[in-house]
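Remarks on the structure that follows.
Right, subunit A next:
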Amino acid sequence: MLGLSPEHLLFLLRGAGWTIVLSLLGFVGGTIVGLPVALCRSSKMRSLRVVSSAYVQLVQGIPLPVIMFVVYFGLSIGGYELPALVAAGIAMTAYSSAYLGEIWKGCIEAVPKTQWEAAECLALTPVQRFVDVILPQAVRIAIPPTVGFLVQIVKNTSYSVVIGFFDLTYSAKVLNNSTFKPFTVFTIAALLYFVICYPLSVLSRRYERKLKRA
Partner candidate 1 sequence: MNYEFDFSFLGEYGQDLWDGTLLTLWMTAVSIIPGFVVGTACAVGRLYGPPWVRKAATVYVEAIRNTPLVIQVFWLFFGLAVLSVRIDAFYAAVIALVINVGAYTAEIMRAGFESIPKGQIEAASCLALSRWQSLLYVQLPQAVERVYPALVSQFILMMLATSIMSQISAPELTGVAYQIQAFTFRGFEVYLVIAVIYLAVVTLLRAILTGLGKVIFPRRRRLGTPL
Partner candidate 2 sequence: MEPIVRFKDVRKSFGTLEVLKGVTLDIMPGTVTALIGRSGSGKSTALRCINALEQINGGELHVCGRALHNGGFDLRALRQDVGIVFQSYNLFPHLTVAQNIMLAPRRVKKIGKDEARALAEEVLSQVGLLEKADNYPEQLSGGQQQRVAIARSLAMKPKLMLFDEVTSALDPELTGEVLKVIEKLAESGMTMVLVTHEMNFAERVADQIAFMHHGTVWELGSGEMLRAPKTPELQQFVGSGL
């Protein structure tokens, strides 16, 4: 197709597979770290708020490629010779957790204050108040922006190209170097990204509309 062999296409598809793997790693890791970040950001304790806010500011103030490099070189000077996937996964976790933490903090705070008060008046413990009353409402609000952020995660895995992780972008770059067909190669790569991202964008918008109507 357009001067590319089936092997070439397969090569790109394999890259796309790794892009999905890294995206999932970033999302799972981002959720595991991001949830506590969100809780700390909306906590009553000042120290927790300050520390979590500093973490978010730090991660959001450094370009993701630089975070990739720092993790990559940091692991290697620590004496770990790990595959690039690990470094990229850790960097994506840091990146996603900061943004998801901010998004979810907003969702927790979007639940009306009166809900906390009502739960308190029912003699629920603080944990029960959060888990049984606030969280279910916050999750509903959180779904559209979270799905929307998945698009950012998928796109930003492309930055792992800087540390040589064999994702879709890196595969496309390598393939272009050997075939010199940049328009074909990068258009196909773009289409593959689009095929992953666009349904998520549409889904996010649909959830948002549904939430607005409710």
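Regarding selection, all candidates are chains of the complex that A comes from, given by their letters.
By definition in this document, a contact is a pair of C-beta atoms (placed from the backbone, for glycine too) under 8 Å apart; a residue touches a chain by one contact, two chains touch by 3 or more; residues count from 1.
The structure displayed is predicted, hence computed values, not measured ones.
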Among 1 or 2, touch partner of subunit A in the complex: 1
Residues of subunit A that touch candidate 1 when the two form their complex: 58, 60-67, 69-70, 72-74, 76-79, 151, 155-156, 158-159, 161-162, 169, 172-173, 176, 180-183, 186-187, 189-190, 193-194, 197-198, 201
